[in-house]
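After this line comes subunit A, so read on.
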Amino acid sequence: MKHALPLTLAALACGFSLAMTPPAAANEACGSGEPATGEPIKIGAIVGQTGPADFSSASKSAAAFFDCVNANGGINGRPVEYLVEDDAWNPETAANAAAKLVNDEGVVAMAGSTSFIECGTNARFYADNGIGVIAGVGVPRECFFSSNIAPMNMGPRLSTLGAAIDAYENQGARSFVCMAPNIPNVGGWFCEGLAAWGADKGVETHNVLHDPATLDPTSLVLQAMAMGADAIIVAEPAPAAIPIFNAAEDQDLREEAIWLGPTSIYDTAFPAAVGDYWAGAIKAHIEFNTLDSDGVDNTAWLSIMDEYGNASDPRDSFSQGGYLAAKIITGVLRGIDGDITRQSVLEALQTMEAVDSDLLCGAWSFGPGDRHNANQAGRMVTMTADGWETSRDCFVSDDPELADIRS
Partner candidate 1 sequence: MIDIDALTVTFGGVTPIDRLSLTLDGQIVGLIGPNGAGKTTLLNVLSGLVRPSAGTVRLFGKDIGALAAGQRLGWGVTRAFQTPQVADDLTASENIQVALDSLQVPRAEAATRLAETLERVGLAGHARRLGAHLDGFDLRMTEIGRCLVTGPKLIMLDEPAAGLAAAERTRLIDLLRGLSRAGTRILIIDHDIDLIAGLCDQVAVLDFGHLVASGDTDTVLADPKVRAAYLGEFEDDDAEARAA
Partner candidate 2 sequence: MAMSETSRTPLPHAAPRGFLAAAASQHGGLITAFFLMALIVPFLGSYWIKNFTSMIAVAIAAQGVALLHARLGFVSLAGIAMMGVGGWFGLRLAHATGLPFEIVLVLAALCTGAAGVLLGLPALKHRGLIYALITLMFAAGFHVVVSSIGFPDGGSGFWGRIDGSAERQLMARPAIAASDLAYFLYALAIAAAAFTATHIVTKSAVGRAWAMIRAGDAVAHAAGVRIGIARAKAFGLAGALAGVGGCLLAGSIGQLDGRSFDPVQSLLLYGLVIIAGPWSLAAALIAGFLYRMFPAILDSWGVDGDIAITIFGLALIHAIVSAPRGIAGQLHDLTSAIQNRLSGVDR
């Protein structure tokens, strides 16, 4: 639930263009060989571009990755034609877009989709039509509870829980407040995960759910403080979290609780927006590796963005998710012997071998089954005056709801 604010773009562009490695790394990540010329293989994506926030970042990095693939051998000589549709955060548009991509264009799979509403609208359609979907970033519950959709990320529920687990294990927190927007299968779902884990651990948990349309930060903060909990998890998108932290600063509440957030507050513009007061006092759980980490995939991601993306494309964790989705589907397509059809692609996805990446903690695979949540481990970062620094490496978010997937 990160928001690609222009501010973020600027900060990212300045911050990370320096940390680049030479373009050679880019080509390695996406293949080797002559530019692809054969009959294109169509891959689709549906993103919420126009609307309350721009969620198109993952499709931009996926597009850059596919361009790189096409320039370097393609899928055994055939290029990928990547078709991206905007759902405008509207279920009707999302349903029409899926019909267009799947029925009319004949895409063999979807990769890099990122939408607030698309999973819920189209999950059944994908299942009925045997289309496999690697979502770049899944936010609502529906993205994690469908037979044909597997998101790259952990999801905000596990990210929220991860923040709590870290505070439980390392800071001795024994009671929590979960603050989230009251959107069905979004805020409530996040906080339920915390409560289920808390029940197992004998930890007290409270919810402060609010109408997303009316955000009164001061009253939310006071409500949360009144519960007397050790830690407060602000499970909000960054634009909503910033005024909440500002309100807490106004009451000088920094020392009164442990302040936490899920990946959504891991935004390069966030430290400046909340100010020095909070330096060292906010910890965030992140679903992918840090944006400036120096692993192979993170390095390749940044260099592919520079070579094949636009300067204006965000370099954020959505973008990391899109890169991974494109990379994984490319590997799966390359491994298919015989016809590349939606059936063969879905089969290949369901039986794929798990893939490792420095962007992830564990290996990722699509997996069989009725729901998918392969990515279950993340890292912790602590906010500094001008950025974020890693404070804990990979650990699993032990959500009781995932018992069946882990077994």
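Picked so that all candidates are chains of the complex that A comes from, given by their letters.
By definition in this document, contacts are C-beta pairs under 8 Å (C-beta built on N, C-alpha and C of every residue); 3 or more make two chains touch, one makes a residue touch a chain; residues count from 1.
Because the structure is predicted, anything quoted here is derived from the model rather than measured.
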Options 1 or 2: the chain contacting subunit A in this complex: 2
List of subunit A residues in touch with candidate 2 within their complex: 51, 88-92, 95-97, 99-100, 102-104, 117, 120-121, 124, 141-142, 145, 184-185, 188-189, 191-192, 211-214
